[in-house]
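Note that one protein chain of the assembly has been removed; the remaining protein chains are unaltered in position.
Chain IDs A and B follow the sequence of writing; residue 1 opens each chain.
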Amino acid sequence: MRSAPPIDAFTLRRRPPQEKLIDIGFRQLTLVLAASVGIILLAIFLTVFSGAREAMATFGFKFLTTSAWDPVNEQYGALIAIYGTLVTAILSLLIAIPIGLGTAIFITEDLLPSKLREAIGLMVELLAAIPSVVLGLWAIFVMEPAIRPFLNLLHTTLGWTPFFSTAPQGSGTAPAILILVVMVLPIITAISRDALNQVPIELRQGAYGVGTTRWGAIFNVILPAAVSSIMGGVMLSLGRAMGETMAVTMIIGNSLNFSVSLLAPGNTIASMLANQFGEADGIQVSALMYAAVVLMVLTFVVNVLAQWIVRRLSLRY
Amino acid sequence: MTASSPSTVASDVCMSLQDVTISYGSFEAVKNVYMDLPKGKVTAFIGPSGCGKSTVLRALNRMNDLIPGCSLKGRVIFDQHDLYDKRVDPVEVRRRIGMVFQKPNPFPKSIYENIAFGARINGYKGDMDELVERSLRKAAVWDECKDKLKESGFSLSGGQQQRLCIARAIATEPEVILMDEPCSALDPISTLKIEETMHELKRSYTIMIVTHNMQQAVRVADMTAFFNAEAVEGGTGKVGYLVEFNETENIFNSPNQQSTLDYVSGRFG
Partner (left out) sequence: MSLSTPPPINHFTERLTLHYDPGLKRNRFNQVANAIAAFFAALAVVPLFLVLIYVLIQGGRLISLQLLTDLPPAPGLEGGGIGNAIIGTIVVTLIASLIAIPVGVGGGVYLSEYAQNGWFSKFVRFGNDVLAGVPSIISGVFVYSLIVATRVFFDQSFSAMAGGIALSVLMLPTVIKTTYEGLLLVPQEMRMGAYGVGASRFVTITQITLPAAFTPIATGVVLGIARAAGETAPLIFTALFSPFWPEGLFHPIATMSVLIFNFAIMPYEAQNELAWAASFVLVIMILGANLLARWISHASRS
């Protein structure tokens, strides 16, 4: 047997002190790095809020309900942009949800050989990888000219409703909504697919066992079981759609005049920031920061709600 | 014996547990264990599932530190030190008390690197090739590995992986090797090989082994500790305790406790 080492140095292998220092130092380092997330988040909120303070003091809540955006007279209200942000995001989701969910069902059920289903899934994921600025370019030069006849038709047949009351003129809210559909579709599809895949096979077998058809099982058993994750995914997409900047900026027209018509040019908070922030000065910067605060609060609420839904509803099942 | 002088342990004792109670959070998994584990012998821990054998074994090289909420009361004396003294560095403890786990857990590295990793950490300065070969030979797995030392440890079968893990533990030349059901995931042939390995190893090491297999305890162990668990009033689960600790022969042939007899004769658990 070995002879016992001296009492105070319980170190046969004698870990050198620098090794212990590295061990402790590494832990502290990673702690600081993890904390950096909180620090950055806090810094973003503080920076944007402090930038917005002047405009908040000057315009108050009227900023949210008026639509003047007048650098000459220094009058600012963000109603057009807020309205545009909400309308484009919500309408694009209403279109994307059925398509995305339908696609997800299509590629999780055994309607096709699995290779083909995987290929479709892959293509939808690759669509998510295309930069939004490229989609914007495509929207300007390809999509918008292609859908113009259809938009014209909407105007001539439904022109009596306020939503289609103006003649389409190139850029506008409607093409922006369509390009947003293209952007959120992959998110909704991917999250719905994961949610459907996680429904335990036993549940499915149970439903088939009592004699339901495929779609009977889907509507009565599978979708209800996956609904919380799907809802969470929808909320995440809503947040993404509200904050989406480039493609929308390039096609929405960046109008400073309020119009209910979807065929008229519109604006969103993000595209207003992209267009004006670099060249603004004085209180306009602060007004833009105020709009940025509104956007941050909107996306924050939506994202937190998304996480809450996923956690809350999934407990039930 | 006074509480502050752990060095009063007899010289042929390798580790001494003194009133050890181990809890997960507020749940006491094992209570009031007193045990003197002899040097240079194989000691087996037997008992029904959930009675705390693994918990006690992990306490012997402070592996429990890594389980959040796990705490230990009492003292574990090794080499005249209380392992749970504040000044003791658990990493150093594990360099002297190695461990083999229930599930083979080779590192995602080559077979050679699996052995060399531990040796390097422990500051081994000698001939690495020689050490790798010697360790693999001692663990009775050299013949199966010698042609594929550069291949991943995962390329071996379950039994070979486990012997690789034993070789890995031997390579650092610890004084004690702890084995937690090292054969439970293996086929009978691999099990026999590992038992042969243990017979080899007990010449140079002190070994503590948890096993579910009573024949195995009879075959390899000099000493056997029988643990049991029982529900206590007001407790949240069954609390484990040491029933009897004696030479293996006595435990299996003439135990002092009725419950030991019931267990070793298969009337129980």
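We take it that a residue touches a chain if its C-beta (ideal position, glycine included) is under 8 Å from a C-beta of that chain, and two chains touch if they have at least 3 such contacts.
As the structure is a computational prediction, the values presented were derived from the model and not from experiment.
Only one residue in the set B:Val13, B:Val91, B:Met128 or B:Leu192 touches the chain that does not appear here, and it is B:Val91.
From the options A:Val199, A:Leu236 or A:Ala287, the residue with contact to the unseen chain in the full assembly is A:Leu236. Although one chain is not displayed, chain B still touches it through residues 61, 63, 66, 68, 91-92, 94-96, 98-101, 103, 105-109, 117-118, 121-122, 165, 168-169, 171-172, 174. For chain A, the residues touching the absent chain in the complete assembly are 13, 15, 19-20, 22-23, 26-27, 29-31, 33-38, 40-41, 43-44, 47-48, 51, 98-103, 105-107, 109, 111, 120, 122-127, 129-138, 140-143, 182, 185, 189, 213-216, 218, 236, 239-240, 242-246, 249-250, 270, 273-274, 277-278, 288-289, 292, 295-296, 299-300, 302-304, 307.
Note that in this section only the chains that are shown with their structure count from here on.
Here the spacing of chain A and chain B, counted between their Cα centres, is 53 Å. Chain contact summary for the complex, chain A toward chain B: residues 1-2, 4-5, 7, 10-15, 20, 23.
Within the complex, the chain B residues that touch chain A are 39-40, 79-81, 87-89, 91-92, 95-96, 122-123, 175.
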